[in-house]
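Of the protein chains in this complex, one is absent; all others appear in place.
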Amino acid sequence: MQTIHNIPMNMYLLLSTVLFSIGVFGVLLRRNAIIIFMCVELMLNAVNLLFVAFSAYLGDTQGQVFVFFIMAVAAAEVAVGLAILTMIHRNTGSVDIETLNKLKH
Amino acid sequence: MNQLIPLIPLFPLIGFLIVGLFGKKISKNSISILASGSILASFLVSVAVFVQVQNSASHAITVNLFDWISSGKLHVSFSFLADPLSALFLLIITGVGFLIHVYSVGYMKEDEGFHRFFAYLNLFVFFMLLLVLGSNYLILFVGWEGVGLCSYLLIGFWFKNTAFNNAAKKAFIMNRIGDLGFLLGILLIYLTFGSINYIEVFGQAKFFSSEQPVITAITLLLFIGAMGKSAQLPLYTWLPDAMAGPTPVSALIHAATMVTAGVYMIARSNILYTLSPFSMQVVAIVGVLTSLFAASIGLFQNDIKKVLAYSTVSQLGLMFLALGVGAYTTGVFHVMTHAFFKALLFLGAGSVIHAMGGEQDIRKMGGLKKYLPLTYLTFLAGTLAISGIFPFAGFFSKDEILAHTFEHNKFLWFLASIASAMTAFYMFRLLYLTFFSGFRGTKEQEHHLHESPKSMTIPLILLAILSLVGGFVGIPEVFHVSHWLNGFLAPVFADSEMKTMPEYTHHGTEITLILFALSVAIAMIYLANNYYVRLGKRPPEEGAAIPPFQKVLYNKYYVDELYTTVFMKPFNWVSDKFYRFIELRFVNVIVNSVGEGVSWGSRTLRLLQTGSIEFYLLIMVLSIALILFVR
Partner (left out) sequence: MIAILLVLFPFFASLLVLAGNAVSAKKAALFFSVLELLLTFYAYYLVRIQPDATALGCTIPWIASLGINFKLQLDGINLLLVVLTNVLLPIIVLSSFTKSYKNAGVFYSLVLFMQMALVGVFLAMDGFLFYIFWELALIPIYFICLLWGGEDRARITFKFFIYTLSGSLFMLLGLIFLYQHTPGPLHSFDINALYKAGQGLDVKAQSFIFWCMFLAFAIKMPLFPFHTWQPDTYTTAPTQGTMLLSGIMLKMGTYGLLRWLMPMVPLGIAEWGPMAIALAVIGIIYASCIAVVQKDYKRLIAYSSIAHVGLIAAGILAFNTQGLQGALVQMFSHGVNVIGLFFIVDIISTRTNTREIAKLGGIRNVAPQFAAFFLIVLLGSIALPLTNGFIGEFLLLNGIFQYSAWIAGIAGLSVILGAIYMLRSYQNSMLGEPNGLTSTFRDLTVNEKAVLIPLVVLIIGLGIYPKPLLDLTGPAIQHLINSSLPIIKP
């Protein structure tokens, strides 16, 4: 508990912002579906980090409860997402999102 | 005894229902007996009612059948009113109606639509009786439109003929124009008096002061209705065309009864008209102009029925003139005498047409006196009556009209006298061309010439007798005999009499007027005799060169053509433009363009759907950022 408080709140904010931004840019710039997927996870975890930090600072456990929810959802998402990716790879032979452009005007 | 009154219209209605529904299954004899019998029964009841009205203290009997329309403060009951005016009309309608039914049995014997004809005729009598028996304006209107329907059905009786159908349609539509005016008049009456019941309306109107705009509006609107039904300027053109119907129809509907409904209506509303001198003036002027106008057209017509039709229009004009100068009794008197002699003339014409095998052109007749002696004699009686020769019925009523007009306005009298003179001329022209000199038709026609059967000649004889003696109910007081009709109808016009200053003609003047009118008529007869018998002149054949003045008259002043160009063609043009341009190219296009706008927008927005996931992601992130920052 003490160690958390030793580091100022700003640092946590900074770290999670950096992580989140990396996630966002990764999603926007990369074309590999798996990487995009990882970047989404990164964004989720950046938020988790904030939740935990605030929870500790404010002495409120609600934030940590939310983290569990998010983890559960993320796990489900991974399960479904990876299954979809596998199917995409099986059908198109690649995991490049540019190949998925059939749905257009 | 009051229960008798509803029977009067009920008999013809039953006749109509039986003949109309089962006409095909019963023999022609039974149809004749049923149809004529129902009218005869009505006539007998009418006589009873007539006597009863005359003897009753109040001179008015009301019979309430049931509540017809009631909505809020508006209550219209289906009820009948028998008073001297309606009693007189009842006798005319059922009496003349019966004779014409009997006549039709002979006239229509060969027609395949025999049962249809009698069904319509009975229905007509039913509506006509409703018209004169109704105790409020709406029942009057029911009869008014009902007779219009029957007129439509009977003009177009031979419905295979397109020209006849057009005439029927024209009659109905022109009548409807008048009917709209009439209906609006009724609505204004309701708004003004809070009722449309005669007794209540007239009871209140008594206390109105003269020359109120609302009364003038009411009376003028009602008069529009009368213009349509009674074929006055400018709505008269349907009546000559209506001669397309079988001749008994022309006699009953388009001469004796229906067309006088306008006169009945104005005589009924006399108190309202008395309150509006302006409307009276309008009625008188329209009447005299119609009379003159129609009489001048009648001078050069060659169709036997057309001549009679124009003379009917002209006589109706005289009736309205009488009403317009405030001589209500005289107007009604002329309705009665006119019913006798005009029915007689039409039936006589029918007898001629029957003998000629359907030919109606007087240029192809001539010398029929010898073949159709009975028809000739009765036709002569009718012609003398309409020309106003003493002692025939027309003499009395027409002289009364002229005398009253003379008191009222000398110029109108002058015009009316010209119209009467013309009437005498063209009627005798008709008589001479039809019955005198040698036969001008084909050999075959001549071979077929025969006097009509008894069922046709007996009504002719009876009507001729009526035309001879019918005028004696109204002998002018200058002869020191009481004017019976004046006394009989007095209760109906009592309120109007109180409102106006009675004008008395000097007896000397009256006798001078009578002698003048008589001598003019005789001069005209002499002229016609001289021209068509002694000199043996004939009307020009079709297409022959004729002087321009005569040509204009022969073509009826081109009024039909005028109406076609001024009303029908623009109306059709406007309708067509409404449909082709406003409807299809404007309203519809606006609505469709809303739909097309939406689909254009969708087509444009669809281009955003590129299929590139990166692009979607970018938009998503930017949108989220936008939402965050805008807040």
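Letters A and B mark the chains as written, and numbering starts fresh at 1 in each.
Assume a residue touches a chain if its C-beta (ideal position, glycine included) is under 8 Å from a C-beta of that chain, and two chains touch if they have at least 3 such contacts.
Since the structure is predicted, the reported quantities are computational estimates derived from the model, not experimental observations.
Participant: Of the chains you can see, which ones touch the chain that is left out?
Facilitator: Over the full assembly, the chain not pictured touches B.
Participant: Which candidate, B:8, B:183, B:243 or B:266, sits in contact with the chain we can't see?
Facilitator: B:183
Participant: Touching the absent chain in the whole complex: find that residue among B:29, B:58 or B:162.
Facilitator: Reading the full complex, the residue touching the unseen chain is B:162.
Participant: Which of these touches the unseen chain: B:138, B:227 or B:242?
Facilitator: Of these options, the touching residue for the absent chain is B:138.
Participant: Among B:411, B:472 or B:579, which one is in touch with the chain left out?
Facilitator: For the chain that is not drawn, the touching residue is B:579.
Participant: Determine and list the chain B residues touching the chain excluded from the picture.
Facilitator: 66-74, 138, 141-142, 145-146, 149, 152, 156, 159-162, 165-166, 169, 172-173, 176-177, 179-180, 183-184, 187-188, 190-191, 571-572, 574-576, 578-579, 582-583, 587-588, 590-592, 595
The rule is simple: only the chains that are shown with their structure count from here on.
Participant: Measuring centre to centre with CA averages, how many angstrom lie between chain A and chain B?
Facilitator: 96
Participant: What residues on chain A touch chain B, complex-wise?
Facilitator: Residue positions touching the partner: 24, 27-28, 31, 97-98, 100-105.
Participant: Please give the residue numbers of chain B that touch chain A in the complex, ascending.
Facilitator: The touching residues are 606-607, 609-614, 617-618, 621.
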